[in-house]
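Take this structure, written in structure tokens, and hold onto it; I'll ask about it next.
Every protein chain except one is present and positioned as in the full complex.
Letters A and B mark the chains in the order given here, with residues in each chain numbered from 1 onward.
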Amino acid sequence: MQQRRELDQVYTNRKLLNGQLDTPKWWLPTVSILGVVVLIGVVVIATMINKGLGVTGLARPVYWGLFITTFVFWVGISHAGIMISAILRLTQAEWRRPVTRAAELLTVFSLLTALVFPLIHAGRPWRIAYWIMPYDISRGIYPNIRSPLIMDPVAISTYLTGSTLFLYIALLPDLGNLRDRTTGWKNAMYTVLSLGWRGNPRQWKMQTVGGILLSALMLPIFVSVHSIVSWDFAVAAAVEGWHSTIFAPYFVIGAVHSGVSAVVTMMALMRWLWKWDDFIRPEHFDALARLLIVVATGWLAFTFLELTFALYSQDAPEIALREMQMFQWPWNALFIIFFLTAYAIPVPMWLFKRVRTNIALMFWTSILVNIGMWLERFLIIVPGLARRTPFVYTWEAYRPSAVEWTIFIWSFAWVTFLMLLFSKFFPLVPLFEQKESQVFTEDVMIGRAKIPAIIREAD
Amino acid sequence: MRKSILGLFQQPEPAADAMDGLKEAGFELGTFDVLTGTPYPEGAFGEHVPQHRLFRYPAFGAIIGFTLAVFLTSVTQLAYPMVTGGKPILSIFAMLIIMYEMTMLAGVIATVIGIVIESRLPNMQPGIYDTRITEGWIGVVITFDDESKVADAESVLNKAGALEIKHA
Partner (left out) sequence: MASQAVAHEAEHHAPPPNVDADVVTRELIATTTGASGRFKAWTWGLGILSVVGIVALILKFIDQGDDSTKWGYVAALVSFLLSVTGGAPMVAMAPVMAKANWVRPITRIAALFSFAGVATIIMLIPLVAILPPLVTEGARRRTVWYMAPDYSPHFWTTLSLVLLLITGIALFYSAALPDFASMRDHSTGWRQRLGKRLARGWVGTDVQWRTLRMRIGMFGSFYFLILVFVNFLVSTDFGQSMVPGWRDAIFPMYHTVSGFQAGVAGVVIALYFSRKYMKLEKYIHLDAFWSLGRLLFALTLLWIYFFYSSFIVFWYGRSENDIATLDLLIKGPMIYAFFAGMILLWFVPWWILIWNKVRRGTAMMVVGSFVILIGLLIDRIRTFVPAWSVPGDQIHQKWLKVIPETVWPDIFDILIMAGGISLVAFIVMMMTRVIPVLSVWQVQEFNLLAKPIRYMKGHATLVAKPD
């Protein structure tokens, strides 16, 4: 599986730092266009805050719609980082190397984006300060720590802080490298950021041991974050389809599915845009696809359990909800699209090695997965609320407005914009990990076969 | 200011031989070190394996985080004692989540601080260095209290095959 490529360090530096030392031709136009979209999104958000949530399609009984769906979606995407960086580091999988930093970065930026949604969803975001600050700002009101809506920001902030710090620590050797390759103000910036990194055995040992320790600490956080987000829904007994004990692991495994697919999308783009064919190779996509098959099948099992035990209760409202979700327009169309895109199309394709090593096919199937996973969250959140229509006054079914769609598109532009900005100053592929793989891998002859081998340190 | 010299090698084996040579020449462990642009298996250069206390940092951080979280969750619930959803005022099971997150957050922050400190960073006067180290060269740096030993060190480095020796 792992083809050993002999790449000297000068070449590695030159190729992987091409984003920082040169500027690719496509970078500025792309960032400019994204910047315009981001600006439009910000203006729309500001307008919404000014005019109120009435400009969205949200109304009784569907109080949570596109914004919360997209919030859960971005939290889900963020689970890629730790999955790839931490779990694969702990299991010493060699094929993680080109992917880890980009995945961690996706985590940080998608969490930042996810956090925006509950803020703007409040209608009057400044009021959040009153009920989130553990301080008697206003008439003795304190955060209600029993509410999952308080647990959410705590968990997401913890994950965001941890991921950012993890990203920075792992960036130190590469900051040292950039310091050595630059002059002028850039050199000064990297000198400060690298904290005086030299590369002696003590510092490298701290990278290794610290990386493992941080991975071990971040893993429980990663599991807890999406579980807590799922409890926003699961602890509510009043909404059909929500009060299920399986939500926590179901959401987590769905997040891993969607997050790792997003990493596949990102890796394909990185290979094509920065011409990193030597570093991001078909074998990496093969390994990721095999991981995705396992994760997706696990996700399917959890979906099956969720549906089975929803019907298990034999509760008329619950059964009516499921009938609506699967057989009534427009939910039935969304359901079919969701199932096809999240599992039925991509996973059977990934069973074939020819597909797994075809980067274009992996790119498109990974996008399909994320379309499906967004729809999954939409189908969990909105139908359960929409079904309460007979009991309250409503004028029409929930239909997301142009404002909501604009902000939805803004979120994608914002994450991409941030990633591209980052790529201008910091390498997306960890250089020291690539170089480490040159040191820690060898070819060994067993009979006439040349087998790739890994050097494992003695304990 | 202590004097230092840096021997530069293009291959790791001569650098490892230089480290051995310095040990045999009687230089104390801790006065010489190897600089690389990529991690090597531990002990590859025969270097002194550094002892660290990194594991104490997350433990310490976790205790602080846990204590803070217990305080925060209990005090906020007791300060505004409102029954929500039939739950007790001090809802331990709900508190557990915030306690868990804050414990982990403090643990992670403490670990990061620990990594930085144990790496002996920030070190804004890092001493003698060469930018080619991050291009694959290996540096063997020796620091002297007594300048009379500089010649011995240079001799060891040259014997091992150093391509260049820098002085600071």
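Here are a few things to note about the model shown:
The criterion applied here is as follows: contacts are C-beta pairs under 8 Å (C-beta built on N, C-alpha and C of every residue); 3 or more make two chains touch, one makes a residue touch a chain.
Bear in mind that the values here come from a model prediction, so they are computed numbers and not experimental data.
Residue B:Met19 is the one among B:Met19, B:Ala110, B:Ile142 or B:Val156 that touches the chain missing from this view.
Contact with the chain that does not appear here is found for just one residue of A:Thr56, A:Asn177, A:Gln207 or A:Ser227, A:Ser227. Set against the missing chain, the residues A:Leu21, A:Val55, A:Ile246 or A:Ala344 yield one that touches it, A:Ile246.
Summary of contacts with the chain left out: across A:Tyr11, A:Tyr63 or A:Tyr312, the touching residue is A:Tyr312. Even with one chain removed from view, subunit A keeps its contact list with that chain: residues 1-2, 90-91, 94, 220, 223, 227, 231, 234-237, 243-249, 301-302, 305-306, 308-314, 442, 444, 446, 449, 451-459. Residues of subunit B in touch with the missing chain: 12-13, 16, 19-20, 23, 29, 40-46, 49, 85-87, 93, 96.
In this text, only the chains that are shown with their structure count from here on.
Measuring from the averaged C-alpha position of subunit A to that of subunit B gives a distance of 29 Å.
In the complex of the two chains, the subunit A residues touching subunit B come out as 8-10, 13, 134, 136, 140-147, 150-151, 154-155, 157-158, 161-162, 165-166, 168-169, 172-173, 176-177, 180-181, 195-210, 213-214, 217-218, 220-221, 224, 228, 432, 435-436, 438-440, 455, 457-458. On the side of subunit B, the complex with subunit A involves touching residues 33-43, 45, 47-50, 52, 54-55, 58, 72-73, 75-77, 79-80, 82, 84-85, 87, 91, 94-95, 97-98, 100-102, 104-105, 107-109, 111-112, 114-116, 118-127, 129, 131, 133-136.
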